Every structure is written in structure tokens, then in C-alpha cells.
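Of the protein chains in this complex, all but one are displayed in their positions.
In this document, chain identifiers A, B and C correspond to the written order of the chains, with residue numbering beginning at 1 in each.
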Amino acid sequence: MREKSYRNAIRETLYQEMGRDPDIILIGEDVAGGAQSEGTKNGPKKGGEEDAWGGPMGVTKGLIGEYGKQRVLDAPISEAAFIGAAIGAAAAGLRPVTELMFNDFLGVCCDQIVNQAAKYHYMFGGQDTIPLTIRTTMGAGLRISAQHSQSLHSVFTHFAGLKVALPSTPYEAKGLLTTAIRDNDPVIFCEHKMLYRMREDVPDESYSIPFGEARFVMDGEDVTIVAFSRMVHVATDAAKILAKQGIKCTVIDPRTTSPLDTESIFDSVDETGRLVIVDEGGPRCGIASDISAMVADEVFHALKAPIKCVTPPYALIPAAPNLEDLYVPDAAKVVAAVLGIMDA
Amino acid sequence: MREKSYRNAIRETLYQEMGRDPDIILIGEDVAGGAQSEGTKNGPKKGGEEDAWGGPMGVTKGLIGEYGKQRVLDAPISEAAFIGAAIGAAAAGLRPVTELMFNDFLGVCCDQIVNQAAKYHYMFGGQDTIPLTIRTTMGAGLRISAQHSQSLHSVFTHFAGLKVALPSTPYEAKGLLTTAIRDNDPVIFCEHKMLYRMREDVPDESYSIPFGEARFVMDGEDVTIVAFSRMVHVATDAAKILAKQGIKCTVIDPRTTSPLDTESIFDSVDETGRLVIVDEGGPRCGIASDISAMVADEVFHALKAPIKCVTPPYALIPAAPNLEDLYVPDAAKVVAAVLGIMDA
Amino acid sequence: MNNNQSQLLWAYRTMQTIRMFEERMHEVFTTGEVPGFVHLYAGQEACAVGVCANLADVDYFHITHRAHGPAIARGADVTAVALEIYCRADGLCRGRGGSAHLHDAAKKIIGANSGVGSGAALACGSALATRHRGDGGIAVALVGEGGANQGVVSEALNLASVWKLPVVFVFENNGYAEATSADYAIAGGNLSARASGFAMPEAIVDGSDYFAVSASFAKAAERARAGGGPSFLEVRNLRMFGHYEGDAQKYRPPGEVADYRENKDCLKLFRAKVTSENWLDAAELDTIDQDVAKLIDAAYETARNAPLPDPEELMHSVFATEC
Partner (left out) sequence: MNNNQSQLLWAYRTMQTIRMFEERMHEVFTTGEVPGFVHLYAGQEACAVGVCANLADVDYFHITHRAHGPAIARGADVTAVALEIYCRADGLCRGRGGSAHLHDAAKKIIGANSGVGSGAALACGSALATRHRGDGGIAVALVGEGGANQGVVSEALNLASVWKLPVVFVFENNGYAEATSADYAIAGGNLSARASGFAMPEAIVDGSDYFAVSASFAKAAERARAGGGPSFLEVRNLRMFGHYEGDAQKYRPPGEVADYRENKDCLKLFRAKVTSENWLDAAELDTIDQDVAKLIDAAYETARNAPLPDPEELMHSVFATEC
């Protein structure tokens, strides 16, 4: 057990899983960091140092050195083709892990993810499985505007056939990625950009965290707060502030949106009678509404107050730092939402 | 005023709007029905009759004859390029109407729709508008399986910057399409495949139906049923069955999911205290949950019973007719949902 | 290519099976008993059969929405094919895919999967897998000339070259994508001109000539197996029916199909060739025709009378690993 960053916990998982299973291959842009330029008829190899990058987030650095070019494949900027290839390879018996640099680039490989990977197993009558992991980054905070800062887990969740994991800490990242890689369904593994440097103790040996089992971050009998990814920390901060005011919150990190641990959420709301959901995705047709609707159906009679969703507004993500910070939910907004339903 | 099919109501609208505004152009696959083959250096013109198709649904037939090749453009099977081109043309002052054959093909032009069209106006600081209409087809019923039968309006709605219209009848289709074309934002106009043959009286002259204003299909004080597109008819059938049992339903067709007429929904639930939402899209992170969540927040205290969402299951759409019919919500399921909350 | 008698008999039988299967489908479709959209392969048989003549068990064959012919060419059970088109419980895909999504994992027939052209990318993945295993296999992607205009196809051509994958891209140019003619939609009119831009060899083949397709494909397959990387084949033919059943085909010039049936029917040409060369005799071929007719009768009879899937099938295998 050592303290590890979220980034390193992910790299370690890839390293360990690839060591365990030779059918795991890695595909993505710059994942091998320029290592693969061997020159062409037009000239000799041009590149400098091998493995210079390791993907733009540096997560895969070192893996090509260990596992070689046949298993760590740099791809041209052709997400549709290389994710399509990963699906084909998965159906044919490999266990690919691909990197989609930003989840916003769902835009250019949407057919592959939501129509092909998600539907292959079902539409063909269960003949093949698609044990594919798509690692991608989500979230605002880097000031890179509307097309590189989205949190699209709700869109992935809309499509039956995909599993969607949102690790909120380094420990979670390692355990959930292990599960993702070993799972026989396509998994969208959403890494939050602003968490890569977060550090905590993470076991050296490999372990897995089952999908569909929520984590209880805090326990309290007044309000249930459900939050995902980076918002787990925002929710926890809010809960700590509220605790000082005598309001005790249960904070739940469901870890995966598909499958979703509805049981834990329902049980908690049954006890507290109050629910706030905090999510960084868009407010319309998102996971916050999704959970609210399930509770308003299944646990209606336990509810003591309106259900509150704390999400960004129905706007786009601006580059300007002050506007971006306004866009993303913070602890103050969560506190306000909780206070708003305490006397209801 | 004559009886017109949904298909013809749409064609008539295109015809009239194109007559009104010379900057409206039409782009899509087969929209000009093979008319555009003029032969190449490899041989003479090969095609037969001009304008043989009019898109696979036959909607645009006749338009090239009236408005010519400069305004009715057949496109190769390159949705990303031609919808991208439509966006570029819209930003540059035209008012394009494009046809995306099946809404499932969002898959191959997702970046264009959700990242470019939706974000262009905002991200560039409001400098240009994107007066673009994307006509597309939604819905199950043709036994064409999981990748050609989806109802993806919730996904479009998730992305701020898009407007989404779902005409439920021929009259609605004409009025909403007129509004869509004249609107300065990108509008996803979702035509339901199984409604093309529906007929009703539709005025010959042009008229528009404002976005964000719900239609009250039936009035009743016991339950509010909100439904979209073809499900409006399913909901109405259910309401008629329930009426015989003495249960009076308000049936609301919000017409557009973005903008959404929350006021009408809230007011109605305020009165009835009960809400059932019927939708043909997937059950997770969809418009049904979306509306449920808004009501569970804003009209919570009026609620007498759990909110019910009647949607397909979290499955894919199978080709087999019996399974497809099971997948799609029907009146019996709506009746059961209403009965389930009447004594709650 | 192997022009020995059994190979020739197989080729003839297979092409005839497809032809009769499709002619029958064309007939029965009018009764309304076949669900969904149905795209017939009649007229194009020599393409799929010429390709499959050169495939081994380890090879992957990615087919398109015009699926019946290619699936049969690769050895899918004809009755299971009919059952799937009828969306029956015992169809190849348990009735879930229907006509356009025939898929047979055991035979490595990979079904059309969403947007046209997507097989080109998936095939890169099959090729990766077979290379990873070192089993000497290749992947073949069948793509229509209309589907070739999808961006993912160009991406896949480049990717296959960059990764030097054992793939053969077979572009079947049957003149039309729905109502849009290939001459219109392909800039310059010559699809195979794209190959060199992605650094792979190309060939244009007469799709009504089984021998030409087989020979051309054999060369490309050989190159792929030897580690030489991908190739690009453009097979030119026509479909004898509409885009799908129900298509009035008014976009076609008058006489186009009649002329094709008369002069470019791959079955006629094959028969003429093998009999005039004395490789096979006409009586043998007639016997095959009779056998095949019976097989088709039986397959349709079975399909028509078979049960639809159980209702609980709706929720079956949405996920492979339940949580």
C-alpha cells in the first residue's frame, strides 16, 4: 500500500491487467507517445525519444516499453476507425482498452459506441461478447470551452448495453478499472480531468470493485446526497459544512450509472426522506433526473420534501475561468439545496 | 383545408417555406431521388426517371422539380460532411433543411449536431446563428431492429443549444415544421415513422405553432398524462379506456422537449396531483425521468401518488414483431400505470 | 484459386442457392409475411462466392445489410438464414437482427452493424485479433460503393495501412446506393482511385465473372496472409432487384436489369464457361439446380411455420455479464 495519484493508479492497473492477460491490447492517440514512427519511404524515422507522451494525460506512459508495439498501438486521429477496430477485436476474442481522449469526442465515434458496441451482443442474439473498455476523460475545469469539458455519462447511460463507471478517487479508479477490463460488456470508464493529481493510499496488489454497488462516503439520517465523480468531493464538502449546522447527510457515490445501485439509494431515502443529487452533466435528461424519477416512483411515500438536483444550468461550458466556475456545481450550491428542503 | 397525411403535410410545408424564402435549401440522401446523376467521364448519365424517390420516406418528392438542383441537393452517404456543410451554410446566411434518414444515424454525425450546431452560437459569443432544421425519423414499428428504430429525442435534449420538436399529427407537423424552419436555432425535427400515413384536416395556408407551448389533448381532473410523438395516441387511447372506468385524465402533448412547457405540466399536476409520463425513448436518462424530476422538485407538495414513467424497458429493439411490440409502450401499460396510482 | 471440380461444383451450387433464395424472397415478400426491410443480392452472387472460395476457417467475413447472399456464400445454414429473416426464435440471431443483420459467429460471418461501411473498421479489429493469435487468418470487409462514402471507411483504409493489417476491402459497386447512382456520389466516378491515397494496391473486377473475382481476391488475400498489408478491390456489378423489396426502381434506366440478366448474369456466364471448357457437364449442373430448389422450398417452409421468440427473449442478453 502506497499513496498513489489517480493517474498512477490507472496506469498501475493497466500494467497489472496486461501482465495477467495477454489478450489485453491498448489503442489510442499518442498512447505510445510517438514511439511508433519508424520512417517511411520518404525518409528515415523522424521521432525523438520513444514513449515521450503516454497519451495526453500521461496515463499510458511506460506501457509500450513493457508490452511492446503489438499490444500498445498508437492510432491516427481516427476515433471511429480505431474504436470500431477495438470492437471488432473484442468480438474476435481480444480484450481491448482504448483511450478516447475527451468524452466529447463521442461526437466522432458515436455510432461505434452507442450503436455497435452497445448493441452487438444483443442484436446478434448473444453470439459474441464485447469485452471492451473505453477510457475517456470528462469534466470541466481546464478552461478549454464547450467542446472539451463536457460530462457525458448520462448519454452513455441512456443506451442499454453499455456499462458506465465514474471513479471518484485513486482507490476507486484502480478497483473499478480492474472490473471494467475483466467485464464482458463494453464499459465506458470516465476519468475526471481534475482528479488525475488526487492522491490516496492504494493497494499495490490488484483488486476489483464490483459494478452496481454504491459506496457510502458518509452516513447521516437527515438527507441523502447522491453524487458522481468529482461531485462526490463537492457533496462531501457540503455535508461537512452542513454537519457543523447540525444537519447529518448520507453521501452516496454509486460508482456506476449503469448498472445503478438503486437499492442503496432507495434504502437511504427510505430512512432520510430527503434526496439531493449532485452531478456535473447537463441538467436535462441526465442521471440526476434519472435517479430522482426512480425515487419519485419507488420511494415516493418516504419522501418528506421535494427532490433537488444540483447540476450545471442548461447552458454551455464557457472558457472564461469565472464563468466555468459558475457553471460547475460547488459545495455552496449543494448546501443551499439541502437547506432549502430541511424545513419542507 | 383538406385532409392530408403527415407525409404530405410535411412536404407541403417544405414547398411553401421554400417558396417564401429563397435561402432555404434542402440537403439529404436521395432527397432528389436520383435526379442528380449527370454522368461522368466514365459514361453517360445512367439514371432513369428524375426525382424517382424523394428521400426513402418520399417526403421531398416533387421539390426538385419546383426548386431545382441548386436548392435540392442529393448527398452521398456522408452525413458528417453534409450536415457539417449545412451548419456552415447556416452560419453563412442560408437556412438549410437537412434530412437525417434515421435518427439512429446521429451515430455518424454526432459531432456535427451536438458539438457544432448546438454550440456554435454560444461558443463564438453569439456572433452567428445556426438556422438549421434537421428532419429525421424516430420510432419502432418497422421491424428493422436495434440500430434503425430508436427514439433519441432525449439525447438531443440533453445538449443545450438544440431545439427538439416531435409532431404527433399532420396538423402539428405542418405548424411545427414551419416554426422550425423560421427559428434561428438548430432544430431537430423528429418525424415518427409510424405516423407518415396518419391523416387529418390540415389548413392549406401556412401557419406556425410556437415552440414550448403544450397542446392539451384531453382534459380531466384525476391524472395528468404527458406523452410525446406517437405515444400521444397511445396515451389518448388509454385515457379513453380509463374514462369508461370513471377516471378522468388530462393528456398533454408538450410538442417540444427543448424548450419544454413546464408551466402547463406543473399547472396540470397541481390540479390532478398525479402524473404519468409516456415516452418511446429509452428509460434511463430520458425525457420521462426529466419531467418527473422537475415535477418532484417544483410541484412536490401537490403530488398525491408516485410519479410513473411508462417507457420501453432497458433493452434493445429486436426485429421480431412480437418482441418489438412488447418493447413499445401500449395503451394497456398506460392504463395499468394510471390504475396503479389511483388509490395511492 | 482452386479450379478443381469440387470447388467449381461448390461455387455453382452456392451461387444458385443464393439466386433461388433471393428469387423466392422476392416472391414471398409480396405476401407480407416477411417483416422489415429486405435487400436482395441477386445479380451479385459471383462477388461473395468468389471471395468465399478463397477463405479459410480462421478468416473473418464482414458483410453488409445486403446480407443473405454473403452469409450463404460463407456457409451459413440456409434454413437458419431464412428463419432469421422471418425473425423466428431459431434464426441465426434468435430473431433479433432480421434480414439486414445476419451474423454467424461460428462461421465468422460478421453482420452489418449500424451505419453502412462500419464493417471496414470492425474488420481492422478482426485482423488485429487474428494477427495477435498468429493463426494466419485475414479479415474481409464487404462494403457497398455507397457505404464507401462514409468517413469511417476512409479512416479504416488508412488505419489498416498504418498498422499493416491482414485485411482485404472488397467494395461492391452495384451502381446504386438506394436511388442515388454511383456515378453521381463518387467524385470522379472511380472508387478505386482512392486506394493509392491510402497506400494500398487496388484492382477493378468484373463482378459478373466468378473467375475474375476469385482470382483477384486470391491475390489480395495472399498478400494479406503474407504480411503484405491491406488491399482494395472494387467489384462492379448490378443488383437485379430494387434497393429493398417494394422499391419501384424508377431511377434506373429502362432495360438496365433486363440487359444485365441477359448478358451479365454470373450464373449463366459460369455455366457457359465451365461447360464450354468441359470442366463440368450440364447435367451435373441441372441436378444441382433441382437439389437447390428443394433446399429452398424446405427452408422457406420451415421458416414460415417456425415460432417467433418467447416474450422473455426481449430482456435476454442485454448485457453479457450481469451485475
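One rule holds for everything that comes next: a contact is a pair of C-beta atoms (placed from the backbone, for glycine too) under 8 Å apart; a residue touches a chain by one contact, two chains touch by 3 or more.
Model, not experiment: these values are computed from the prediction.
Considering the full assembly, B:161 is the residue among B:28, B:161, B:254 or B:329 that touches the omitted chain.
Touching the chain that is not shown, out of C:56, C:106, C:187 or C:282: C:187 (per the contact rule at the top).
For the chain left out of this panel, the touching residue among A:241, A:302 or A:326 is A:326. In the complete complex, the residue from A:10, A:24 or A:81 that touches the missing chain is A:81.
By the touch definition given at the top, chain B reaches the unshown chain through residues 23, 25, 70, 73, 75-76, 78, 80-94, 96, 111-112, 115-116, 119-131, 160-161, 163, 183-185, 210-212, 256, 259.
By the touch rule set out above, chain C reaches the unshown chain at residues 149-155, 157-158, 161-162, 184-190, 193-200.
By the touch definition given at the top, chain A reaches the unshown chain through residues 29-30, 33-34, 36-43, 45-49, 52-53, 56, 74, 76-78, 80-81, 104-105, 107-108, 142-147, 313-316, 318-323, 326-327.
Quick note on the criterion: only the chains that are shown with their structure count from here on.
Taking each chain's centre as the mean of its C-alpha atoms, the one that lies farthest from the centre of chain B is C.
In terms of their C-alpha centroids, the spacing between chain B and chain C amounts to 35 Å.
Separating the CA-averaged centres of chain A and chain B is a span of 31 Å.
Once the centre of each chain is set as its mean CA position, chain A and chain C turn out to be 39 Å apart. Within chain C, the positions touching two or more other chains are listed as 95-97, 101, 113-115, 151-152, 318. Residue positions of chain B touching 2 or more other chains, listed in rising order: 80, 104-105, 107-108, 145-147, 314-316, 318.
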